[in-house]
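Sharing a structure, written as structure tokens. Questions coming.
With one protein chain withheld, the remaining protein chains of the complex are depicted in position.
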Amino acid sequence: MAGVAAPAAPWRVPDSTPVAPGPGAAPAATPPLLHIDGIGKRFGALQALGDVSLSLRRGEVHGLLGENGAGKSTLCNIVFGIHAPDAGALSVDGAPYRPKDPADALRHRIAMVHQHFSLVDDLPVVDNLLLGQARGVLRRREYADRIADLSRRYGLGLEPFKRIDELTVGERQRVEIVKCLMREPRLLVLDEPTAVLLPEEIRSLLQLCRQVASEGCGIVLVTHKLAEIREVAQRATVLRGGRVVARSDAPDREIDDLVRAMIGRTAGERAGGAGSECSRATPAPAPANRPAADPALMLDGIGVRDADGVERVSNFTLTVEPGEIVAVAGVEGNGQSELGAVIAGMRPPTSGRWFVGGREVTRATPRELTQVGVGVVPEDRHAVGCVLEMSVAENLFLDQLHRYRRHGALDRTRLERDAADLMQRFDVRAKGPGAPFASLSGGNQQKAVLARELTRRPLRFLLAAHPTRGLDVGAVEAVYDHVRSARAQGVGVLLISSELDELLGVADRLVVMYRGRLMGTCPAEPAERERIGGWMAGHAA
Amino acid sequence: MKATLAAAVFAGSTLRLAAPLLLASTGELVSERAGVLNMSVEGMMLIGAFAGAVASWASGWPWLGLLCGMVAVLPVALLQAWLSIRLRANQIVTGIGINILALGATTLAYRALFGGRSRTEIPGLERWSPPGLGDLPLLGEQVFRQVPLLYVALALSVAVGWTLRRTAIGLAIHAAGAAPRAADTSGLPVEKIRYGAVLFAGAMSSLGGCFLSIGDIHTFTEGMTNGAGYLAIAAVIFGNWRAGRTALACLLFGGATALQFQLPATGIQVPNALLIMLPYLLALVAVAGVMGRQSPPAGLTLPFARH
Partner (left out) sequence: MNLPLAARFGGRQARAVGVSLAAVLGSAAVAAVLVATMGLSLADGVAAFADGAWGSAYALGASVNRALALALVGLGFIVAQRANLTNVGGEGQIAIGGMVAAAFALNPHVAALPLGLAFALPMLAAATAGAAWGALAGFLKARSGTNEVISTLLLSFIAVWMLYGSVQSPALLRQPMTSSSTLPESLPIPESTQLPLLGADLGLPLHVGLPVGIALALGVAWVLRRSVVGVQLRAIGLNPQAARRAGIRITAATVGVMAVAGAFGGLAGAMMLQGEQWVLKAGFSSGYGFDGLVVGLLARGSTIGVVAAAMLFGFLRSGGINMEMVAAVPTALVVVMQGLIIVAIAGASVAFEGRRAVP
């Protein structure tokens, strides 16, 4: 019986794992319900999936774990026919399976519940369930009866004639699920189904999974919520950076190894241990003698509701002192993005207030925040942090272009000179300050964004959200060096990341964010790992 | 007595003037509900008018003209669909381009076929009235005796409205425009649906154009649509993308145009220009969101690509 493999490299993937079948599963002789073999997929320069293999039996609930960007959704989309793989093959019940589009997948009785709901908001439930299934004149009443039957069978209450946009998020998801179940699928893919549910709704969903699986349907449960995996998955596969990094046939027992596989860097990738060395080398300087200084950042009961009405951040209260690095750890998707958006001034919080340097900035515009001294290194620099088609120089000074005005014209010479200077200080490698931003590597782009944010004057507070995502080791080093030097200058830093080792290496204090709430706070010491891991998995403090 | 006559004449004119708009806007409604903003309605109406007129003139059968009008528009509708759906070009720019192209092409072709004579009489559709209604005193003649295409327009408008609400294909069209991703993951062929919708809009626009040439004035004049296509689009916007309200908008616009002819007779002095621009003004007010929230299909003008 195999678990997570060999201790020498704890995250190595075992070559072939004898399957421990779950209840209701088919005997080992029959071909697997779904067999994914060596799937690869690129999107432009990004290798979203590389050599991913996975096997699923009838009646099995298979957990697919991984961070955002690990490739889970891409894999599901390939199974469902939304994308075609570049390499590898799929088979269903032993027969080759090459879906051209979702209609194909549905014909093979493979159904998927999507992460972002795939419903038509301005139509009632019954219309949504009829979509793609009906022919000729719509017989709504009749269908409503069928829906009622199914609802009863699975305990999923639905009001057939209510409009989707009048439903709560949990109810919408029920619609999505019933929509899939009405097709009597043999394979059901659930993409992050519990992300938006309340605890009792989650329990019902998991119960539903068990019930559907016991009837012989295979289920792929995509999630980063470990508690759910533990409760209901018979096997689990962990994806990282598009590759399989761990498998388990007993996820409930091996949950901690799975967490580590999901979020830690492998031994090979941590050249010299990015975390451990450096922080010891430059210990946090004692905060300057300003006993009455206002906190760099104070969040007071911040709450954020998204467009669907789901509460993404709730009652978040946190203080960052000047000259302190506070890390917000947590698996992605627990409200970090929304929190970051509030701090960047891109959206106001739905509730609560927040202050920078003692000044209230709850409804401030990005410009006002910049003036007050907020620097932001956003998690998605391409969306909000930069304009790819413009030059490095223009990006570096996008918010200060008016300072380079000479008789109304842009003084490009001075702009590029200052840019070159900044680029040298922050080791941003490019063909020149005039090169298009898109031509820089990810690491250099990030360094450029840092350069811009860290050289603001005044700078009271810096938010860095997943600043090392997609960067090589050298770049990661450089990023944290800059963060530390900011701290040395008395800037308060909030670091949001799921790279726990890195955070432990650089932060002073650490808090964990889970489901939009602050789970606990502790000093950022490796000794606290157990506690932190527990918080990240949702165990109360 | 005179007032009733005037009212009857007004009603009849309103229906007559609204008919081409009704035809074209019903088609455009389907196209927009499916997610394609078909700016080339004007051009397609013109091509339909021209092709229908020529076919009718050549064969002597106005109903053949109608058929030929629709056939002639198909390649243009296909072009618009291909540009918008497959090439994902800017739907508005391509629409305007096609309108300009259609104007030039029909003018050129008309000159080539008929020379400088601008009023060649062509065999047209005879007026018709529903049995019974046509015999009503006063009203019968003025209101109900109309080019049969008007009744076709009314019937089609009702049919389309019913189809959109009550059938699977109507549901599919709605989803293709409102939530194409949802439609796709439900197994619906979004591209095919959009192509079909644009072709339908083309056929309807052609009928609208034929109404003008074969039905109404029994001739073709250069640029005879004169902005009717844009008015049809305005009617859809004003109608908030619902069949019933769009039809009402067409009647409203038709009435505004009818007023142009009737108001001077009654002695009320309203500048003609004001009445002509009224439909556009109303549409502008609607688009500005003044008359309550506009709810266009969320995917309108946005090409669909599976990511």
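We call the chains A and B, going by the order they appear; numbering starts again at 1 in every chain.
Everything below uses one rule, namely that a residue touches a chain if its C-beta (ideal position, glycine included) is under 8 Å from a C-beta of that chain, and two chains touch if they have at least 3 such contacts.
If you're wondering where the values come from, they're calculated on a predicted model, not measured in any experiment.
**Student:** Which residue among A:Pro366, A:Gly520 or A:Gly534 touches the omitted chain?
**Tutor:** That would be A:Pro366, which touches the missing chain.
**Student:** Among the options B:Ala6, B:Leu64, B:Leu78 or B:Ala105, which residue touches the chain absent from this view?
**Tutor:** Of the listed residues, the one touching the omitted chain is B:Ala105.
**Student:** Among B:Val158, B:Leu248 or B:Leu302, which residue is in touch with the absent chain?
**Tutor:** Residue touching the absent chain, from the options given: B:Leu302.
**Student:** Taking the full complex into account, find the residue in B:Gly60, B:Pro130, B:Gly244 or B:Pro271 that is in contact with the omitted chain.
**Tutor:** Spelled out, the listed residue whose C-beta touches the missing chain is B:Pro271.
**Student:** Touch as defined at the start, partner being the missing chain; which of A:Arg98, A:Arg152, A:Arg253 or A:Arg405 qualifies?
**Tutor:** A:Arg405
**Student:** Since one chain isn't shown, list which residues of chain A touch it in the complete complex.
**Tutor:** Within chain A, the residues that touch the unshown chain are 344-346, 365-367, 370, 376, 378, 383-391, 394, 398-399, 401-402, 404-405, 408-410, 412, 416, 432-436.
**Student:** For chain B, which residues reach the chain that was dropped from this view?
**Tutor:** Residues of chain B in contact with the hidden chain: 79, 83, 87-90, 92-94, 96-105, 107-108, 111-112, 179-181, 222, 227, 230, 234, 237, 271-274, 276-277, 280-281, 283-284, 287-289, 298-299, 301-305, 307.
Heads up, the rule we're going with is that only the chains that are shown with their structure count from here on.
**Student:** Using mean CA coordinates as chain centres, what's the gap between chain A and chain B in Å?
**Tutor:** Each chain's C-alpha centroid was found; their separation is 49 Å.
**Student:** Help me check something: in the complex, which residues belonging to chain A touch chain B?
**Tutor:** 80, 82-83, 101-103, 106-107, 112, 114, 117-123, 127-128, 130-138, 179
**Student:** Flag every residue of chain B that touches chain A in the complex, lowest number first.
**Tutor:** Interface residues on chain B, with respect to chain A: 166-168, 171-172, 174-175, 178-179, 181-189, 295, 306-307.
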